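What follows is a set of notes on a single structure, which appears directly below.
After this line comes subunit A, so read on.
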Amino acid sequence: MTEAILSVRNLRRHFAVRGPFNRRIGSIKAVDDVSFDLMPGEIFGLVGESGCGKSTLGKTIMGIHRPNGGEIWFGGQQIDLLLAAGQRAVRRNLQYAYQDPGASLDPRWKIGRSLHEPLIIHTALDQAEREAGIRKILEAVGLPGTHLDLYPHEISGGQQRRVGLARILTLHPKVVILDEPTSGLDVSVQATVLSLFRSLRETFQLTYIFISHDLAVIRMMCSRVAVMYLGRIVEMGPTDVIFDRPQHPYTKSLLAAIPKIGGVRVTRDFWLRGEPPDPGNLPSGCRFRTRCPKAVDRCAREEPALEATGCQSVACFFPG
Partner candidate 1 sequence: MTTLLAVEDLSLGFATEAGFASVLDRVNLSIERGQVLGLVGESGCGKTTLASAILGVLPRHSVRIAGGRILFQGRDLLTAGPAFVNQTIRGRAITFVPQDPFTSFNPVFTVGAQVMEIMKWKSPRRAAPDWVGRLPAFLAPYPSPQRRSDREAVLELLDAVQLPRPAQLLRKYPHELSGGQRQRLMIAMALLPGPDLVIADEPTTALDVTIQAQILGLIRRLASERNVAVLLTTHDLGTAYEICDAVNVMYAGQDVESAPVDKFFAAPAHPYTTKLLASLPRADGSATGIPGEVPVMIAPPSGCRFHPRCDRAAEQCRTARPSVEQLGGGHWVRCYRPHRAAP
Partner candidate 2 sequence: KYVHANNSGYDNLDPHAIFDVGRAASRINFYDGLYRWVDNPPKLIPWLAESHKSSADGKSWTFNLRKGVKFHDGSEMTAADVIYSIERMLATKKGASSLFMPIIDPGTTKAPDKYTVVFALKESSAIFLATVPEILVVNAKLVKQNEKDGDWGAAWLAKNVASTGSYKLKRYDPAIGFVGERFKEHFAGWGPKAFDEIEFRTVLETNTRVQGLMKGDFHGTDGYLPYDQILRLKQAKNVQIFEQESMRVFYFSIHNDRPPLNDVHFRRALAYAFDYNGFINDILKGAVARNPGPNPNNLWGAPKDLQGFTYDLDKAKAELAQVKQPLRPITIGTLAGFSETEQAATLLQNAASKIGVEVKIESAPWQVVQSRMQDRDKNYDMVPLWKSTYYVDPNNWVGELYGSRYYGTRNYSYNKDDELDKWINDALAINDEEKRRDLYEKAARKVTEQAMGIFVYNTKWYGPYAANVGGIRFCPIGSGQDMRWAYFK
């Protein structure tokens, strides 16, 4: 078995909810005790409903948020303890593509300048060398060189996404965390963007963490997938296995909810009731029990741990 390029152990990230007087009146457990390994070259999918902590997980790995607990190992180095200088070196190899690429570009900078920036920060290349590098990347993501002189708001959403990617790829990172890279795109554009991700992975030998709430996209893109629910991974395993034989009731309901064109109409008898509880005020025990058809007393008392059964791990007392 190959060595994991990125390992996350019992990662925790809580946000304080503050009331008047700046008093801490609770916390949102956005990421709570999450562990997984990322293998080189794979596309690791992360799915879950909105607010379940996918972005927070990604950003905590990146060091944008400080973890409240746990460890992050990258290339044999524990990176959550690094100081600013060390982090910068890590960042060359670990990059984060924002959910909204338009917003991740400085609205007052031309595209070209934004693309130069990572090279200015991390390398000593001169203007011409940088320009050459950028044009190569730009070509790779399929953008005309004329776009370098435009402002972010002057190009379309799909193009902004490409620019965001180009900006990240200039540094030739090893791992890229793609946060909802296709949300808000029309299917026709989404299809082209997705194939771009694939070809870039080939070209640059990238490893992706692919965050999305769209199961169809995950299924198409990822080799392995983790399902998150309210800050926890409830099920993890190879994509085919998860999609064919989901073990956790939440995964099942997710799969049941996506319309399947040509298949039976799921809305006729969709069985999941209710909505996710308030993340600031989680139920005791298993977080899913308030909506789970299988829930019993034990689920309210104990929190099930993520346990491996074969290649698949599930956090449920009654899997299957």
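As a selection rule, all candidates are chains of the complex that A comes from, given by their letters.
Structural remarks
Note that a residue touches a chain if its C-beta (ideal position, glycine included) is under 8 Å from a C-beta of that chain, and two chains touch if they have at least 3 such contacts; residues count from 1.
The shown structure was predicted, so the numbers you read here are calculated from the model rather than taken from an experiment.
Applying the touch definition to subunit A and the options 1 or 2 in this complex singles out candidate 1. For subunit A in complex with candidate 1, the residues that touch the partner chain are 49-50, 156, 158, 186-192, 194-195, 213-217, 219-221, 243, 253-254, 256-262, 265-268, 270, 272-273, 275.
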